[in-house]
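The structure that follows is given in the form of structure tokens.
Omission of a single protein chain aside, the complex is shown with its protein chains in their original locations.
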Amino acid sequence: MSHLLLLVPFAALILANLLPRSARPAATWIAFGVLALQTVAVVLQPLGLTDWSALDPVDATIGLRVSMDNLSILLLLSAGLAGMASLMAAGPGLKTGRERFLFANLVLVALIGINGISMVRDLFSLYVFIEVTAVATFILVAIRHGTDAFEGAWKYVVLSAVASVLMLSSIALYILVEGGVSLAAVTHALASPGPIPWIAAALFLCGLFIKGGLVPFHGWLADAYSAAPAPASIFMAGIVTKASGVFALMRLAQSVFADALPARWIFLVVGAVTLVVGAFLALTQSDMKRMLAYSSVSQIGYIVLALGGSQQLGIVAAALHFFNHAVSKSQLFANAEAIEEQLGTVSMDRMGGLGSRMPVTAGTSAVASLSIAGLPPLAGFWSKLLIVIALWQVGQYTFAAIAVLTSLVTLGYFLSLQRRVFFGTPLPEWASVKEAGGRLLVPALALSLITVAIGLGFPLVLSMLLGGGQ
Amino acid sequence: MTLMTILLVLLVLAGLWASMTTLLLRATIALALASAMLAVVMYTLGATIAAVLELSVCAGLISVVFVSVISLTQRKPFKDYVVRRASRLTRFWPLPLVLVAAGVALSFVHSPVQVALPVPGAEGDVRVVLWNLRQLDLFGQILILLAGVIGVLVLFKRESKDDN
Partner (left out) sequence: MTIDIPQSFWLYFAFFVLLLVDGAWCMLATYNLLRMLIGLEILMKSVTFFLIVAGYLGHRLALAQAMVITVIVIEVVVVVVAAGIILGFFRAHDSMNVRNTRNLKG
């Protein structure tokens, strides 16, 4: 099945481009269909309900070196959900048919890139698919030709190129010293004496930190997220940045670094700094999308912090928080798009009292905000608890305390967002504002439902995560 | 002073010229020259196929892209560029000195580096490696070329009325 995950979206991409001009709107539905298929297939896989062994002869002839494991399934599922949300939001968010068509194409390309990232076992192939996703995202940021869009896209391009240079230097060092860059070869290199493999590892990690938007390389993220059109922001915040940066870190922590102490300290420190800086920067924002962007930075810090915890629980906690954040952040950006579409602005200073006018948006955004802030019994509470436990298990009490205290700051800025946007009396200029259309409400409701379901059904989820193992 | 060292020095000089020259077209030519020098270096090291690709794609295609963007964004008369030369120099003049200093400093490093041992199967033909071992990268290349095409469609076309 791993080959299908690369080839089916590719076939869909070709199919979408063969459509006649008049049938172009179907492209969005083709992409949506592919994402839905992926989500369903990936959910059924660990339950053992699907049997893809009939396709083994095909796999043998094509010979792409990819393999799926539980960590891949996590990313594939998150990508499916975030992608579906962004495609549904593309209708109201992008104005011309041509933009919508190109958006669907770019989402498909980025999807193949993300699927590739989830399944590769080789540093260089990881780099190649990260670049594929990155190029598709550059174009997504600039798809609507706004004045800020090009500036945001340019910053992203420059920092992404710097990250590529770091990653390629690292790969070159591994070729020099080890003769190969598969994950197995890198693990072997790190086990042998000498500083070079570790210098190369540090270089590669720096590259991933830049791609993932960790501090001190977070500068491009807020600009890109706020300058991109709303459906693109949903896709980027929901999955792309995490897939390119943090997921690769998780994969390396699982396969290459295992219990290596220097790696764990790097994750702890970088994660903690990112967590705190992101949270405080979010507090100071008055633009809703920028606040959500800095909140993403902070949550990515949580995920990386978790990787510094105990070997078994740390990765599970990181994975769960990854998924929760993908679901909740996509939903919050969908809410932001609903507000932007109705009001024409995302500046929170001019908002107020929208709760009475847009009840569904207000309700779903409250669910997502509280989940990310870590309130029981929502999903975010459980993932943050697991992170704290994972840190406690290895004796990192200070970092656990930092995680808990910053949760309070997170709650603070989300409450501030809720108060400024939804509570109070509506300003007279918003008197004619109505609730957003179905295309934006359906994804918001669905994602909120998932958050609540995971939160309430957590014992079941936990047994599946721990039982499935790595 | 072997041939290789001379080639490398020329490569760095071409790169330096590309950074420091004031006119963008000259910088593009300098960049193409640097690509050519890099191709020669790669050929000397035995990487013939990569050298050919570097020469044709980087020295050729990328120069064409640069020249077309320069011509599409050309706006100022020539004299405006000369006026700005002074402020440019204050930012760029330390560069050659820094490079020379870095080169001299690095020439004193001499610790041994443990390199990978040769393996019988690995010294094969590039084409065999590319097509048999690294098909995933080839798939990635196809993808990124598709993304590039979509990018050109999105970015290079001016907005027109008949867009739906």
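Worth pointing out:
Which chain is which? They are A and B, in the order written, and residues in each are numbered from 1.
Throughout what follows, a contact is a pair of C-beta atoms (placed from the backbone, for glycine too) under 8 Å apart; a residue touches a chain by one contact, two chains touch by 3 or more.
If you're wondering where the values come from, they're calculated on a predicted model, not measured in any experiment.
From the options A:Ile14, A:Val40, A:Val165 or A:Leu460, the residue with contact to the chain not on display is A:Val165. Annotation for subunit A: contacts to the undisplayed chain at residues 124, 128, 131, 135, 138-139, 142, 145-155, 157-158, 161-162, 164-165, 168-169, 171-173, 175-177, 179-180, 219-220, 222-223, 226-227.
Subunit B residues in contact with the hidden partner, per the touch definition given at the top, are 2-5, 8, 11-12, 15-16, 18-19, 24, 27-28, 31, 34-35, 38, 41-42, 44-47, 49-50, 53-54, 57-58, 61-62, 65-66, 68-70, 72-73, 75, 88, 91-92, 95, 98-99, 102-103, 106-107, 109-110, 113, 115-119, 122-126, 128-130, 133-134, 137-138, 140-141, 144-145, 147-148, 151-152, 154-156, 158.
Here is the rule we use: only the chains that are shown with their structure count from here on.
Put simply, the C-alpha centre of subunit A and that of subunit B have 32 angstrom between them. Those residues of subunit A that touch subunit B in the complex are listed here as 6, 10, 13, 62-66, 96-98, 102, 105-106, 109, 112-113, 116, 120, 122, 124-125, 128-129, 131-132, 135-136, 138-139, 142-143, 145, 175-180, 194, 196. Subunit B contributes residues 113-117, 119, 122, 134-137, 139-141, 143-144, 146-148, 150-151, 153-155, 159, 163-164 to its touches with subunit A in the complex.
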